[in-house]
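Missing here is one protein chain; the remaining ones are kept as they sit in the complex.
Now for subunit A:
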């Protein structure tokens, strides 16, 4: 009997869930009608091809030469124009050249069947890759700088503070330009390396502040107890303070990694085809900016959303320990 009787708070909360749904619907509807008014023809059907391509892999000529197709149409042979090189292809589903055609290096000869990632997915992969690699470098960098921030040694403390202040006081876009044009040129870095370096150094400064807050959040008595047992400062940090501090920093670190994924969109200014740059390229070949940017946003959300879900699980497991 009591199980069927609803508490009044349940009813109230359902009302507010309804309000939430209504507001979301209203925003969606107004977007829809607004787009109706501005004479824009939606072509969502063009989009999937750019996420997962069904066009298949392209077979390209590796030198200038003439095409020769076998009678059954299953093999294609290339003969080099100025030389004796020969090349034979098979296993394709569609031939894009004719018998005896003269083709040049890198021309598309045929297509193999199958699906492969489209430009948006390839861009997403680069975004994930550059963010993950940057995180791998940013964590130790931030840990060292964070330890420097709480160190008693003035050299360590001032160096760490200078680093954090400079990085937090300048826009990431400017830092990326400096890394790409100045440091990248001096050290001959590739665009990808420069991008990873810029993002690592940028994120490291924020990680340093997170680590510092975590260390300062550990009770003072912990360090005293460790030192009173004869442990050195590094030993106390390693075995007593950091294990407690790092557990507390997990939620803000996740937030920082999510920021990193979003900030990585700025590397698209240096000829790296990340998700954002891929979006721009797809816009220029489809002329469907609205659909593309909505899709790009959803792909970013997928990445960041699954990450925060993952960490929430991890936190729950740590809390049970």
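The definition used in the following text is that a contact is a pair of C-beta atoms (placed from the backbone, for glycine too) under 8 Å apart; a residue touches a chain by one contact, two chains touch by 3 or more; residues count from 1.
By our rule, contacts and distances are computed from a predicted model.
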item: Listed names "Glucose-1-phosphate adenylyltransferase subunit GlgD", "Glutamyl-tRNA(Gln) amidotransferase subunit A", "Peptide ABC transporter ATP-binding protein" or "3-isopropylmalate dehydratase large subunit", with the criterion being the UniProt name of the chain not displayed; value: "Peptide ABC transporter ATP-binding protein"
item: Contact residue for the chain not shown (choose from A:235, A:285 or A:306); value: A:235
item: Residue touching the undisplayed chain, where the options are A:136, A:166, A:219 or A:309; value: A:219
item: Residues of subunit A (touch criterion as defined above) contacting the omitted chain; value: 219, 221-222, 224-232, 235, 239-240, 243-244, 247
